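Quick one: the structure is below, questions incoming.
A single protein chain has been omitted; all remaining protein chains appear in their positions.
Moving on, here comes chain A:
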Amino acid sequence: MTNDATPMIALEGVSKSFGRKHVLRGVDLIVPKGTSMVIIGGSGTGKSVTLKCVLGLVEPDAGTIRVDGRDMHEGDRDAFLARFGMLFQGGALFDSLPVWQNVAFRLLRGALKRPRREAREIAIEKLRRVGLTPDVADAFPAELSGGMQKRVGLARAIAADPEIIFFDEPTTGLDPIMAGVINDLIREIVTEMGATAMTITHDMSSVRAIADHVAMLHDGVIKWTGPVSEMDSAADPFLQQFIHGRAEGPIAAVR
């Protein structure tokens, strides 16, 4: 039984090593329902691994992950994944499929399967929602610019109206204007869908545009977490060094 007070995502003591490299050393993190959590941290600090652990793409060595109060290993795996949408860093669009089939991928097969015509209509509606015109529906991903690919990835992430959306470096590789457009889209979509969002990024303008809450991941643990409004005034030296981009501080510049 869950209620609104139950966090949508709760990580407790999550650890993961790859060989001798300890990436996560006991991550504790709570993401309340309907909020947008942004995880920040340097490259190689385990942000992507944290997201992948929640999705079950990477199996943690220790710790528990609960989604809406239930252990992620309980129940049907497909039903579990159907609650999620994810925008990958590089888009991860399927090269062999046209744009509309990428967006409607989930609606063309499996438990959420719809008639082909209806799936196409939904895909075109989602493309419109992310600012793309219907004429891109029949294009292939390789024919689109990086910014358009991100938008298609975003349309795919929201195609089945998920309760939880993950964004992995949503503005990486985009010019500042396109990054701003993507940030605004993410904020709007998360708000209008009432979804819970978890974003990982290095981009501080993204953090300020997207986040309700921020968590700073460093050396495999959460060093600081709190509302975005308290981020600038927080005393944590790791956080302050990161958000101000200083070379001097407790985070070694060369890792």
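FYI, a contact is a pair of C-beta atoms (placed from the backbone, for glycine too) under 8 Å apart; a residue touches a chain by one contact, two chains touch by 3 or more; residues count from 1.
Basically, contacts and distances are computed from a predicted model.
Going by UniProt, what is the name of the one chain that was not included in the view, given "FeoB-associated Cys-rich membrane protein", "Heme exporter protein B", "Phospholipid/cholesterol/gamma-HCH transport system permease protein" or "Dihydroxyacetone kinase subunit DhaK"?
UniProt lists the chain left out of the view as "Phospholipid/cholesterol/gamma-HCH transport system permease protein".
Looking at A:K21, A:H73 or A:R109, which residue reaches the missing chain?
Checking the options A:K21, A:H73 or A:R109, the one contacting the hidden chain is A:R109.
For a quick check of understanding: of A:K16, A:K33 or A:K52, which residue touches the chain that isn't displayed?
Only one listed residue reaches the unshown chain, and that is A:K52.
Of the residues A:I30, A:A92 or A:M193, which one touches the chain left out of the display?
Reading the full complex, the residue touching the unseen chain is A:A92.
Which residue numbers on chain A touch the omitted chain?
These residues touch the chain not displayed: 52, 55-57, 77-78, 81-82, 84-86, 88-90, 92-95, 105-106, 109-112, 156.
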